[in-house]
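Sharing a structure below in structure tokens format, with a few things to ask.
Of the protein chains in this complex, all but one are displayed in their positions.
Coming up: chain A.
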Amino acid sequence: MLLDTLLAAAAHVSGRLLPGLALGVAVGAALAVLAARTRPGLTWLAVVPEIVLVTAWFAPGVALAAVCAGVPVLVLTSTALRHPDVALAEAMGTLPLSRRQVLRHVVLPAALPRLFLGVRIGAAAAVLGLLAVETFGAADALVLATVALLGALTLVLVRGLEKRVLAWR
């Protein structure tokens, strides 16, 4: 009985949190590559309070999680792309690499640690956003607890993935 409720709550929350996170990270990272070429930058996005979007009922569920996760990914990744390691960039400039090869083998991998930092911050923000939605939606305490639990679990997952991808650190 309790298990059924718990599972339903978990499905309800993870159905919003995980797709939202994935969508936010994908769109945020893609936009970051474009944003790295624009001036002025997009760091101002970091101060947009996602919670405002909730109260406006502008972005419930998946879209809310995506916005919450996407903004830090976008800001941090584009910042990393804008500021490459000058000594490394110079050394790579002496090698016979095409522009695409430089992007793929040098610039993007260099931005990965910041991207993961963005994912971790974004996941936490997405959980907070969902909590707010559920609170305003007057859901029961079980759902709120599940949101918190799944949020923590997501962070553990992201950390594990990061350790694997960034093994060179």
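Basically, a contact is a pair of C-beta atoms (placed from the backbone, for glycine too) under 8 Å apart; a residue touches a chain by one contact, two chains touch by 3 or more; residues count from 1.
The working rule: contacts and distances are computed from a predicted model.
Trainee: Leaving aside the chains on screen, match the unshown one to its UniProt name from "Mono/diheme cytochrome c family protein", "ATP-binding cassette domain-containing protein", "ABC transporter" or "Polyprenyl synthetase".
Mentor: Record says "ATP-binding cassette domain-containing protein".
Trainee: Given the full complex, what residues of chain A touch the hidden partner chain?
Mentor: For chain A, the residues touching the absent chain are 82-84, 86-99, 101-103, 105-107, 109-110, 112, 166-169.
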